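Notes follow once the structure below has been shown.
In this view, the complex is presented without one of its protein chains, the others remaining in place.
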Amino acid sequence: MTIVIFEREEQIKMSDVIEIRWHGRGGQGAKTAAILLAEAASRVGKYIQGFPEYGPERMGAPVTAYTRIGDKPIRIHANILEPDIVVILDPTLIRATDVASGVSENGIFIINTIESPAVMRKKLNLKGGRVFTVDANNISLETIGRVIPNTPLMGALIKVAEVIPYDDFLKIMKEEFEKKFKSRPEVVEGNIKAMERAYQEVKGE
Amino acid sequence: MNKKVALTGNEAVALSMKQINPDVVAAYPITPQTEIVQFFSSFVANGQVDTEFVTVESEHSAMSATVGASAAGARAMTATSANGLALMWEVVYIAASNRLPIVMPVVNRALSAPINIHCDHSDTMGARDSGWIQLYSENSQEAYDNMIQAVRIAEHPDVLLPVMVMMDGFIISHGLENLEVMDDESVKDFVGTYKPDHYLLDIENPITMGPLALFDFYFEVKRQQAEAMKNAKDVILDVAKEYKDLSGREYGLFESYKLDDAEIAIVVMSSAAGTGKYVVDKLREEGKKAGLLKLRVFRPFPHKEIAEALKHIKALAVMDRAESFSDFGGPLFAPIRSALFDVKNDIKVVDYIYGLGGRDIVPPHIEKVFNDLEEIKETGKYDKLVNYLGVRE
Partner (left out) sequence: MNKKHEKVIAPDVGWRNVTRAGIIPTAGNAEYYETGGWRTKKPVWIEDKCIHCLLCWRFCPDSSVIAEDGKFGRFDYEHCKGCGICVNVCPSDAIDFIDEGETSEGRNDGE
């Protein structure tokens, strides 16, 4: 499957499925992001899976969630061991969890942080791979009014690796948010702005 | 008619129940099934179904209420998992023995102890002698389709037995996947109206249900019940044919995947079958003659058809997601091996117990199984009859 990586046409993987692993803490929206992205991809005709890894799920507890996106039906039912893309909603998890587990030399990290990609590369102790960062906390605070990093990170992900076309993505997300926040159009606006800003502001090495 | 959607297993099953629109649903929560009755309760609250929704204080009561409703003449359902199924155990047998066509989704979860919320098949395997028809679903598509077909299977006059529809806890129940769903009218027409011939609220033809029957009558009643389970096999196939005409999706007693010219194969149920097919394809590319049999109907156990499908295999591994503690493998191993006994083809059959308590099963695990089968095929000998896949040694 060929997708655009940060404005360069590239083959991301030999097989036909993009595998994304999300790391967050309960309440930050890792599970919602994994499922929403899968739903959005399914609306443009992709085959998908979106699922969380369940432990004692509570606010603050580490949460891992997964998304698979492909052009053919996905039959495998197992956790993602070798993700192509790792999204980190909370960088304090870098100490708590092995967020880089199974990531190859060509793997992509998208991290919610104020630090630069170079600093995060050091923190992650990475040899290969590519690191992208975006200050999702601040973006969401300014656009949505509270710290909820998942929406901006989804925007950043689409910029880094266009798993589905950006315009389709925004359109579908708008529909989803309008359904979810029927009586609060400012929340819908805020979330869309958050995604657009992160799309613009995400930076890589 | 068919609409492409993305739903979790629980959403798909709740949707099927909405479209079936049963008369009564008895509800009690247990992870990972809770969402089914929870989503259904919002359909009730929104007036999208005509169902009488009965919230009870335990699973024992949930099945009791369902049995009562069904005996009264209603199309009745409930849902459960793991220890919830275990708590309703005596009433589960009563439902089948009273020949009540109840349909119940069971989201497979490991039985305690230790307390575990994740997937294995110990719960429904524990109910395999209860007299219920048992259908295992690989993914949300199958869970949705099995639920709808289950109503017709259960209510068929030659059957009149309750049906359990299984899907793997969390893996399928909480996993979002693509599937096709039908419109409300099509499902409504397919399941039709429940027309019981004997029911307690029939005041024109009053009956007594659930009598005492000692050594003078019990055996005859049971023998008749066994005949109904025998009839179920053909009914399942007939309903599947009708369902194919409606939905375009085909179902049988099991799925034979690249089995025709296979020399080594595995028998597997539920979500791991998907992973198994992925591995079979990989091995086929490497020139190995690998195949897979995904069993859908566990009760009744289609031993003749299974023997026919596997009679040419040289080395076979049964994948069990439950332990029978028989010191002779899991609950799928024994009947498969027994079914192949009459084939007299010297097929080597071994057991792999995997995934207990939700232990992840990944392609490398299944590749190892096929490697072992290659070895067995070459040497004609196996190392261990019962193996444990993915446990820390």
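Just so it is clear, A and B label the chains in written order, and each chain counts residues from 1 on its own.
The criterion applied here is as follows: a contact is a pair of C-beta atoms (placed from the backbone, for glycine too) under 8 Å apart; a residue touches a chain by one contact, two chains touch by 3 or more.
Here the structure is a predicted model, which is why all the values come from computation and not from measurement.
Engineer: Of the listed residues A:Val4, A:Ala100, A:Leu126 or A:Val147, which contacts the missing chain in the full complex?
Structural biologist: A:Val147
Engineer: Considering the whole complex rather than only what is displayed, give the residues of chain A touching the chain that is not shown.
Structural biologist: These residues touch the chain not displayed: 25-28, 58-61, 90-92, 137, 146-149.
Engineer: Which parts of chain B face the unshown chain closely enough to count as touching?
Structural biologist: Output for chain B: 113-114, 388, 391-393.
Heads up, the rule we're going with is that only the chains that are shown with their structure count from here on.
Engineer: Please work out the Cα centroid separation of chain A and chain B, and write it as a whole number of Å.
Structural biologist: The mean C-alpha positions of chain A and chain B differ by 35 Å.
Engineer: If we count contacts the way the header does, which residues on chain A are in touch with chain B in the complex?
Structural biologist: Going through chain A, the ones touching chain B are 35, 38-39, 42-43, 47-52, 54, 73-79, 81.
Engineer: Write out the stretch or stretches of chain B touching chain A in their complex.
Structural biologist: 4-6, 117-118, 139, 168, 170-172, 174-178, 271-272, 274-275, 277-278, 360-363
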